[in-house]
Structure formats: C-alpha cells, structure tokens
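Take this structure, written in structure tokens, and hold onto it; I'll ask about it next.
Only one protein chain is missing; all other protein chains are in place.
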Amino acid sequence: MTKVGIAGATGYAGAELIRLLAGHPEVELTVLTSRQYAGTRIHEIYPSFTGVVELDCEAYDPDAMCDRADIVFTALPHTIPMEIVPALAARGKRVIDLSADFRFSDPAVYETVYTRHTAKDLAASGVYGLCEVFSEEIRSAGIVGNPGCYPTSVLLPLVPLLREKLIDPSTIIADSKSGVSGAGRSPSVVSLFSEVAESFKAYKVASHRHEPEMEAVLSRIANDPVDITFVPHLVPMSRGMETTVYADLTGDFSDADIHSCLSSYYDGRRFVRVSGSGRPPDTRSVRGTNYCDIAFVVDRSRRRLILLSVIDNLVKGAAGQAVQNMNIMLQIPEDTGLGQMPYPL
Amino acid sequence: MTKVGIAGATGYAGAELIRLLAGHPEVELTVLTSRQYAGTRIHEIYPSFTGVVELDCEAYDPDAMCDRADIVFTALPHTIPMEIVPALAARGKRVIDLSADFRFSDPAVYETVYTRHTAKDLAASGVYGLCEVFSEEIRSAGIVGNPGCYPTSVLLPLVPLLREKLIDPSTIIADSKSGVSGAGRSPSVVSLFSEVAESFKAYKVASHRHEPEMEAVLSRIANDPVDITFVPHLVPMSRGMETTVYADLTGDFSDADIHSCLSSYYDGRRFVRVSGSGRPPDTRSVRGTNYCDIAFVVDRSRRRLILLSVIDNLVKGAAGQAVQNMNIMLQIPEDTGLGQMPYPL
Amino acid sequence: MTKVGIAGATGYAGAELIRLLAGHPEVELTVLTSRQYAGTRIHEIYPSFTGVVELDCEAYDPDAMCDRADIVFTALPHTIPMEIVPALAARGKRVIDLSADFRFSDPAVYETVYTRHTAKDLAASGVYGLCEVFSEEIRSAGIVGNPGCYPTSVLLPLVPLLREKLIDPSTIIADSKSGVSGAGRSPSVVSLFSEVAESFKAYKVASHRHEPEMEAVLSRIANDPVDITFVPHLVPMSRGMETTVYADLTGDFSDADIHSCLSSYYDGRRFVRVSGSGRPPDTRSVRGTNYCDIAFVVDRSRRRLILLSVIDNLVKGAAGQAVQNMNIMLQIPEDTGLGQMPYPL
Partner (left out) sequence: MTKVGIAGATGYAGAELIRLLAGHPEVELTVLTSRQYAGTRIHEIYPSFTGVVELDCEAYDPDAMCDRADIVFTALPHTIPMEIVPALAARGKRVIDLSADFRFSDPAVYETVYTRHTAKDLAASGVYGLCEVFSEEIRSAGIVGNPGCYPTSVLLPLVPLLREKLIDPSTIIADSKSGVSGAGRSPSVVSLFSEVAESFKAYKVASHRHEPEMEAVLSRIANDPVDITFVPHLVPMSRGMETTVYADLTGDFSDADIHSCLSSYYDGRRFVRVSGSGRPPDTRSVRGTNYCDIAFVVDRSRRRLILLSVIDNLVKGAAGQAVQNMNIMLQIPEDTGLGQMPYPL
C-alpha cells in the first residue's frame, strides 16, 4: 500500500484529493496538512467526511511528511511548492504539484507570468501532467506539474487536431467558462454568493496566467510557436468548466475526418469521451467525475472548426487528474480509484 | 448475482437507481423500462452515463421483466404500481416500489389521500421501507413501500424520541424544505429554472399528501394517534432536503439525554449520523449520499426540542433507501453499493 | 429638497439606500461615506450605477456630514453608530440607523445580546422603526432604530393577531429562511458561492441576536412578556426572506376572522399585502420591492395557525423600510420613492 500525503488539504482541490485518495484502493492517505486548520479533524471543515475520513490536519513538517508518505500531493498557492518540494525531492519522494510552480519546463516563461522561480533546476525536470498526452514521461517522473483547469479543457480537444495539422495554429481562439470553485476557498468579495448569482462576466481577458501554459504545450505539439487568444468567464455555478474553441481548418475535412482524428488519439483512454453526434456536452454530465467530454461542429460556410469540451474543474481540472497522474506513476490502471458512477443530475 | 430491473427508469429517482444499481457489486442491472423513451439508449437521456451504462430503455412488459429480473424497482407515478405489481408478485418477484401505492398498510388511509386502491390485499402485505426502523420486517418482505422523501427526513429524527416518550406527540411541527428535483422531471411551469431561482416559498401548507404517511408511522411508534403539523417549502437548489422539527419535551431532559436517545437508537447504522455538537447539518454535506445527518438544540426557555435533519431527497429520500432496502432483503450488508465517498462540496 | 447622507454606503444595505435615495423625488443624496473605498466613485464598486449616480465615497467626517445632510442614514456594523450618532443628534440631525444600536428602548437588553452600550440615553429615546406599527412615534422621532430583517418578517404577520389576542403568545414558533445577502458584503468563507449553492441549513438555532428584538416588540404589543422560539435558515439565493410562523389559536376562529384581523390592521398601508386565498407568498414576488406579502392557513385538526410572510431582506428588511421611515418623518406619503413597478420574475 503506497502511503500518500496532501500538503494543503483544506482548499477545494485539497478536499477533492481527500475524497479521491481516501477512497482509493491502492493507497493509504496518511497526512493532511493545513496552516490554518492544524489540529482540526477534517470533518469539522468538511462535514461530509464525518465518519468517513478520520484524520486531523497538522502543520506542514517535512520530516513528518517524509516519514509517513511515499508520494506527496501539494495543493498550495503558487510559490509555496517551489519552497518545499526541493526537500521532498532530495529525500526521494515523488511529488504531484497542483500549483503552477512545476508546469513550465522553461522557468523563464514561469518568471514572465508569475514571479522569480527559486527551484529552477527542479522545475526543468518537472513533467507536465496532462495524462492523455504525456503518459510516457509521467510514468517515470519525479515531479509532476499538474495542469491548470483551463489548460486541461483547452488542450485536450486541440492537441490531436494540431498534431495532425488539421487546424491553422494562428487562428485559435479559446472562450472558456468556469464555475466559481476555481477561485478557491479563500474569502473574497468577488466569490461571494450575492456577487456571483445571476451574474455572468468575462475576466482577465486575453491576460490570464493560464494562457502561456497552454501556449507552451501547443507550441511543443506544433513544433512551432503557437499564440492563441484566450478569454475566461465566470459562471454562477460551483463546479464545471466549458471551453468553446474556434480554429480555421487547413483543408476541406469531413466530420468523419475530425471525429477520427480525435477518437483515434484518445482510443483506450477512458476519461476522454468524444461525441460523434455533435450534441454539445454539458458540465452537469461530468460533475464530480474525471471525464472530459468533447464534441465538435464544423461551420462549413467559413471552414471553421468549433470544438466543445467540458470538465469538472476540481476533478479532471485538478484533483482527479492528479490522482490519474499518480496511477500512471505507480503503473497501475490509470482509472484506479476514479471509477465512481457519474451522477445523472 | 441477483438480477434487477427498474420500471420507470428515466425519471430522477429512476436515474439515481441506475447510478446505484449499475455500480452495485452484488447485483446485475438488466432491465430499464420507460414509456416515453422506449428504444433509446440511456445515455441519450442522461449523457453522464455515456460509456458507463450500456442499456436501452424498453417498453414495460411483465414477461420480459420477470424473465430477466429477480427484484423489480418500480419508480412510477402513483396508481401505476398498483396495476402492475400484482402480476410481479404472483410470479414470485420481490418488489421495491418508490410510489405511495404500497406505503399504507391500511388501504383506507391511502384512499383518503390518493385515490381508490385496486390491490388492497397486496397493499396490506406491503412493508414500509424505513430501513433503520423496520429492518426486521423488510428482511422478509415481498413488497416494500419505499418511504417518501419528506417522511424519511421527518421520521428519522422523531422516531427514537417518540418511542422513548421524551417528546409530547401533540406538539409536533415539521417545517421541511426541499430541492426542486423532488417535483420530478415532468415539464411544468412551477419547476422551470426562472420560476424557482431567487425564489423561496411554502406550498401545500398543512395539506401535503406525505403528512398522513408520517402520521401513520408516528402513531404506530407512539401506540396512539399522532397528528402533526407539516409545512413543506421549495428551495432554489436541485437536490437536498432539510427538516426542522419542533416538539415540546415531556420532562427536563439534558442534551446528553437526547443525544443518547438518538445515538443509541441508530448505533451501528452507518447512514444516520447524529451530531452531538448541535452544529446544524447542511444539505450540501449529504448531497449524492445515503446519509441522514441529525442534530438538535433545546430551547430551554420553553422546554422545546428543535430537531434538524438533512438528506438528499433522491438518495436517502428515494433511490438510495430503495437500494438499502434491497440489501436488507438480500441479507447483505445494508451499505453494499452505497459507500461512495461523499463530496466535500 | 431635503439633503440626505449615507454613512456606510458600500455594503449591501448602503447600496440599496443609494438606489432608493438617488431615485427619490423629494430628497437629494449628497454624501456617501466608506472607510474602505474613500475616494472611489461609487460605480467603480457597483457598476450598475454607471452614468446614474455620480458620487464619490469619502471618509466619514461629522462636520462634512452635518454641513451637507439634514437626515443621516447609518448603515454600519453594530457599535459604530452608537459612537457617531450622538454628535449628529447634538447638531440637530435626524438619524435612521440600520444597525441594532438604537432598536432597544431598554439598553440593558441590548447589552445582554450585543455589548456595552455607550449612548444609553440616546438609545432610550430611539424609536423602533417598524413603519406599519409605530408610525405615530416615528413621525416625530429624532433617532429611528430601523428593524432587523428577521424581526420585520416575523412581526408584521404576528402583531395584529397578538394584539387582538387571537393567538396564544406562549406557543409562537418562527421558522425563517433568508437569502445570503443578509450576511453582508464582507468576505467570509460561509458566504462564498461554492459554500452556499446547493446548500440549505439552519444556523444560530434558538440563539440568533434578532430573537430578543422580536420579543421586546411582541411583549410590548401583548402587554406581557412573550418568549418565542426562533430558528433562522440560509437559502441559496441572493435576496429574499420567508418566515413561517406557528401559533395556537385561542379560540375557534374562522379564516374570515383571521383575514379580517390582518387586513383591517393593514388597511391603507400599501406595503403590506394580505392574501385571502391562502396561496403561499413567494420571495420572488417581492424581490427588489418594499412589500411584505402575508398569507395564512389554519391547521384545523390542531387549531394551529400558520402564518407565512415574505420580504426582500434588503428592502423592506433594511433600506426600503429605512426610506419609508424617512418619508414618515418628513410627513410625505410613506411610499414616496418606493413605488417602482415590481418585477414579474
């Protein structure tokens, strides 16, 4: 039984990690850390865990973590992981980091977007944990930079088509919509119920920090710099993310061509469901699951492809993909512990 | 492997039955019937089941059902089960009915509330499926009348206290609040999003059909006619039900007395979680689960007990309790197939 | 043209005051104060006011306020008004305070519930601003303590019946449900969208600070100490409050008796709409308005009266009633500036 710990267990992504890891048949969840809630039983914070997860939060201590965990999930604000992960790596622990700190193989890009990186060598060795695209590298990774939620929803529909050169990389526009849990559990006016309900708006238009993360991956796939337009929006719902991608087709491809490109790429990968029907996917249908549902429509009059993807931002967009990464690293089936029946509503 | 079928599989309770039974380790889900959707693959109606449940809906046919199912769940509108269950019973099938048709051992009460009963003898043999209260009878039942959602949330906190005579039965008031899924999936103006959002209201004040169902059980527990005041309300949320019960204490009982009464009654029953702290339970903490969380507060100035209970109306209030009933009937652990990790949010 | 100022203009109640006072035909809104947003144009905080209200927030300064306002609304956290109102009163300004500081004619009760009162004499001279009940006193008041939202929704249905002794004061239970804006605009985890959506729960059961406020008024009406049970709940909606009151009837009164008691009391008072039909009122139907809609049902089997009331917690429960109080003080029609057409949805 592999022992696992979570550093930063009380935010929303951390809590989802608890849910998934406490129910995982091949690992034992042993450590939950929280600066704010050290000493508190986890069900005092999340009452749903009452009688189900009997662990107390504790202050982060590297020795305690290393003694009791083989794999560490870090679900902490950006900049904290780069402070604590080096010591974990030095002691041979494998780390799955849910922040941006280890997502960029080129720390210079990270520094443009975020701040000075204090663990550049380690960052350069990090593997980008987009499971269906980089499984091979993930398998042997010491440190996985778990993808952002927006990048996951944008990249999964785009990668196969870009790789097969069916779309023109200079024309990509991604219009994303996210539920509010993406903003985390820290109190802030903009995430208050009364600010969000009956409200829909764009934010960080063409300036979101996830855009360079997407572009780094797309450029790698295209073997050429790719520069996209990305506009995120906030939806009055708790969980869920939808992305509508627009890109010009490079040729007169049929629906069957596009479907075949997508479904052959994701053949055998349980968590990506490609729809042939063109029925637009709905965030509700993946709520609480690790699925990414993809559909597409060709706007023939303009030879423009419209890709539609949905994920649960906290699962495939965070904790679920992190567990999937762990499974790949442990060389067990990638859906282990992630196969809960989805809810019809 | 016990084979099970669902008659009326495409309403919300039916869909939740699919989720629970398709993921149940001891049964095989073999038949889904639907008048409206006969011939349709279930994931066309509930896309979340894509790639997970590969069954088509079919028109109800008693022979087909009996050939392929040992236990039948009927999730149909009131009056239809009493038409079709007799034939199933005659062929030795055990039935768990989610309508009101088999909840009343005295068909005369049913007839007062609903309509003429056409299977009175069978109704008289039905067992009321409130799992934690009537396990013994359920074990050997041929037909279980699965409780209504409101009765489940009202009865579970009340039964132990009434049984021990800690509260005065003439003073019981139950103020319940339900999410909208309780109204089902039939199109109706009152359940439209724009009618429900930013809206809270009472309905069927002191005249809801579930009130006699509660009173029948409470009277049986109290060995005396019990007449309560029940007011349901509609909450702008999809799933979840909260009930606040008010009743005068019959003596000067301490918090410990009340806690002990509740927790000893539910000792060993996983799905009822009694809170000693008085922290009010939240519907979000039981969403998607079979839990009923109970807390209480004593208003000492008036010697009045306030009981608070929450359930998911579609799970403990419908499909989850139905599966729990099945487990009891099959004499397997009552939480088999119902142990999914709860969501933190 | 009476000049009015708002101290604490950027919270939800303050912002509603801006909406109502900026549109009021008989007053001129001249001063908005805000500690946090001093120097900021109000539409930077509430973009809906863009091009409509051209005022900047400023730090609170008693001289500036007194120079530019004849009537001052204080929409500040409890304890701050009792610090600043004495200076305003000393300079002859009339004050409508939306906090609890001037709601209790007996400061000792205030001190039991809140904290030490530093302006007891002034508090004793304050008038409780429940408009339809205490108009006479309000007319000449120097300081009005604007009622809490819960008390408004509980008292309006109860006062006429208690006054006419149709109900037994020892049996009153008020089960209230409030939208989230009642918790204000201060960032806090419990008011985050992801904590509130799909969630319903009780809180401060039988221990809410508004309970003594209600009891003080009910005791005055009944000429006898009245002690009620009050349980508030939180609803996943932004605005709106519903209260369901239970009380035993003192006699065998007909529906017509009760209707007559309520409607004769509120005869000529535009903002209380008594429904004879028993159709339960809906918070949506009073959203954004100063109405309080009241209906009732008699549970004959127990001779128990069920009263149902709805208000918008920010309007009749706060800013709207405050403006209504101002109108009464100015001896202009009480609905001046409050007559916006209600929204159908």
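As written, the chain order gives the labels A, B and C, with residue 1 at the start of each chain.
Please note the rule applied: a residue touches a chain if its C-beta (ideal position, glycine included) is under 8 Å from a C-beta of that chain, and two chains touch if they have at least 3 such contacts.
Since this is a predicted model, take the numbers as computed values, not measurements.
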Visible contact partners (per top-of-document touch definition) of the missing chain: A, B, C
Sole residue of A:26, A:44 or A:175 that reaches the chain not shown, by the stated touch rule: A:175
From B:191, B:219, B:260 or B:336, residue that would touch the chain that is not displayed: B:191
Candidate in contact with the missing chain, chosen from C:285, C:309 or C:325: C:285
Subunit B, residues in touch with the chain not shown (by the definition above): 12, 179-181, 185, 187-189, 191-198, 236-239
For subunit A, the residues touching the chain missing from this view: 170, 173, 175, 177, 179, 194-195, 197-203, 205-207, 227, 229, 231, 233, 235-240, 242, 244, 246, 278, 280-284, 287, 297, 299, 301-302, 304, 306, 308, 310, 345
Residues of subunit C in contact with the chain not shown: 12, 15-16, 18-20, 22-23, 46-52, 181, 197-198, 238-239, 270, 273, 275, 279, 281-282, 284-289, 293, 340-345
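Criterion: only the chains that are shown with their structure count from here on.
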Chain contact graph, described as a line, ring, star, complete graph or other shape: complete
Centre-to-centre distance between subunit B and subunit A (centres being mean Cα positions), rounded to whole Å: 37
Subunit A, residues touching no fewer than two other chains: 12, 181, 197-198, 238-239
